[in-house]
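One protein chain omitted, others in place.
Coming up: subunit A.
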């Protein structure tokens, strides 16, 4: 199945290239999905619509904050299709309107108007709109058919045909510099109404003729209490504008009427209304939200002047209208009774109410449990439909604060849940799974050494017996379950059955998302094993995830710490949890009254085997966590050898500190890169869990070029502030983090960021945009100590008189890249590959061999001996290097690599909009038998040979005997 493994010693160029071909590693067809998986996400829902075009439709349309328009299967929660637009404000979806088979979208702050075919997800048409910031849009109907869409901009209104997007007319709005036009409305008449407001003065209503865009009427209403139409006004009934005065809490239905209602202090009342069809007026019932969990259903009477309350809902989290046929219903979500709440299992109930009477509809209650580790319900989308017996059935999509979507069907069954928070993973770690009891028993045996020979033998025997027992139990289970039909045998991973596999290939992925929700995902199957929502996390918070204790210290549970820093206040908090179960640890994190600048994980462990985390505050004082006596004592002893560095990008300042015995610090060095010239964009040290097996490289003449493996080396990347293509530059500084000594300085002229770089072993690879040649380039820096080691036993940055030799080479790369990471293996014996995320969604596994500054321009005997590829300026992209074949990962933001128990195997997780997990084998699987290893053939040959030997031995004996008798 796989190509032959190795060439022994390439003797010519041809052979070298041939061997490269052989080295290529792609996934074979039968390996697809065997050890890799992908999950696709869309992000936080902004607009959601059910496909009400046909009764049996399973489609659900979403527009999200990640600029994605997607269609889901509402029965399974799977994606039908997804359109990923440009990231950033250029692709923002301003509004999503659904009518029949057309989904209309205004994109990019009013830049484009798009119409999608909801059946197939194809683009019907796209129209470029005039400049101006988008305000509102609505369908405009004429004689009961929807033919147009009106788009309101800051200073203009335009009408477009629904069929082809052509503009029917565009009109400038009068006095657009003083009046803020905020809403557009059409009730099926021949007019389009535009509502504008001059804050705290008056409301302007302009009616345009549908035919030619002429102003038919223009009216101004005194409204000194009104500041925004958008947030406090809705149209109800036959063209009645209903506004709520937030200050005095009066409801103004033009003309004005006041109502006796009480609002929660500090809450801005919200109005909710519904317009089931653009050709008809909105229904005359509407909701008024008076508090976080207080809603009132009101009805505007037929005279258009009086309002009657229909029903008071308290408590009620969320309300929503839905229409099916001629019936409009209101869905209300209320918390379930209090007794359940005490059991720490909050449930919610959803009831349907008839909109026109406020009566509760029978048999419409849906109760669903609310995940305590999730957020509160945030929005309700209801899809009502008529059952065969003419009663109303419904399905509900609940959006919670943690961006999760839950789809519920009527008897209270949660059909599916999508954790959309995973569309924005900020940082992640992979944690080893715990050992099973038997494995722990075996491990424990090696742990203790104090016993004598005999007890050790006994212990070994007993553990072997336990292993045998477990194996027999396993066999018995297999035997027992063999009779069951295949589907019934459950192979699901649950949190209880989690245990480390033979080669430690299955790990727990701890993912931190921007919304503050933490996930524990099984790396083998991709199933979410636990989730924990951290409430009151600011949207712009910074996260740093630290593994303080791994699973290796058996009776002690593993421990992860998440440092959450609020960008605005600078204050940080720690969330300590068990990464396997997601439970919050009982260990109390230290109080951090001062803003935290950085953290530093020491290799020092306390008596409970937890690594010590140092937190540096803005006065450069250090807080230790955990801070037991033992730890403090160790810290005092080691203080003189603990250093840390801080980089302030805004001041262009790099400074190094040394810890004092009293946990204060002293600044020992400072490097200033003037901010007028260049800006520090990124810094990277080496990964602490990286092992380098070989201390040098073997030259062609069999001497050694020793690597400069400075564990304290930092790669600091700067970009010039001058963006002119002739003067722009990118700088890479290699700084020793202990002494502040600049080891090397590489400046790439006529280059521009964004710079992606990897710093590992003795090399730095970075990628930038060459402004002169207009292409992407890779550059590699390698540091060597020379042919002799200065000190082979210890490395101290304070005693390094010689600067390393630096080699550099640059290559042209045919594609821009979005992220880059290097593979990582257990012992560092396996050759390294670079994993490059491309904007196309592919992840390229690029052998480091191609990025080697020793690649010769002229091939010599020695370079051939070293297996160096001759220098070629172009870097190839081979499609068989794509580790994710056709499973593209949209908007790759980061790639995480982790070693597995096998030296050949590196676990890879690419995250961005999607999450993709796979394994890579940079030097092929040299330590395991291949998947397609022919056990049957080999063992049958072995057995055949064995029996042949037995038989021939017997025959030979007989023959010998006979000969002797002769």
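By our rule, a contact is a pair of C-beta atoms (placed from the backbone, for glycine too) under 8 Å apart; a residue touches a chain by one contact, two chains touch by 3 or more; residues count from 1.
Definition applied: contacts and distances are computed from a predicted model.
A.B. asks: Looking at UniProt, which of "glutathione transferase", "LRC58 protein", "ER membrane protein complex subunit 4" or "Eukaryotic translation initiation factor 3 subunit F" names the chain we cannot see?
C.D. replies: "ER membrane protein complex subunit 4"
A.B. asks: May I ask which residue of A:330, A:366, A:428 or A:647 touches the chain that does not appear here?
C.D. replies: Residue touching the chain left out of view: A:647.
A.B. asks: Given that one chain is not shown, which residue among A:213, A:335 or A:685 touches it?
C.D. replies: A:685
A.B. asks: Can you tell me which of A:434, A:696, A:804 or A:912 touches the chain that was removed from the display?
C.D. replies: Hidden-chain contact among the options goes to A:696.
A.B. asks: With respect to the chain omitted from the figure, which of A:170, A:435, A:597 or A:671 is a touching residue?
C.D. replies: The missing chain is touched by A:597.
A.B. asks: At which residues does subunit A meet the chain that is not included here?
C.D. replies: Residues of subunit A in touch with the missing chain: 8-9, 542, 544, 563, 565, 572, 596-604, 614, 616, 638, 641-649, 680, 682-683, 685, 691-696, 698-699, 702-704, 709, 711-712, 737-738, 787, 789, 791-798, 964-965.
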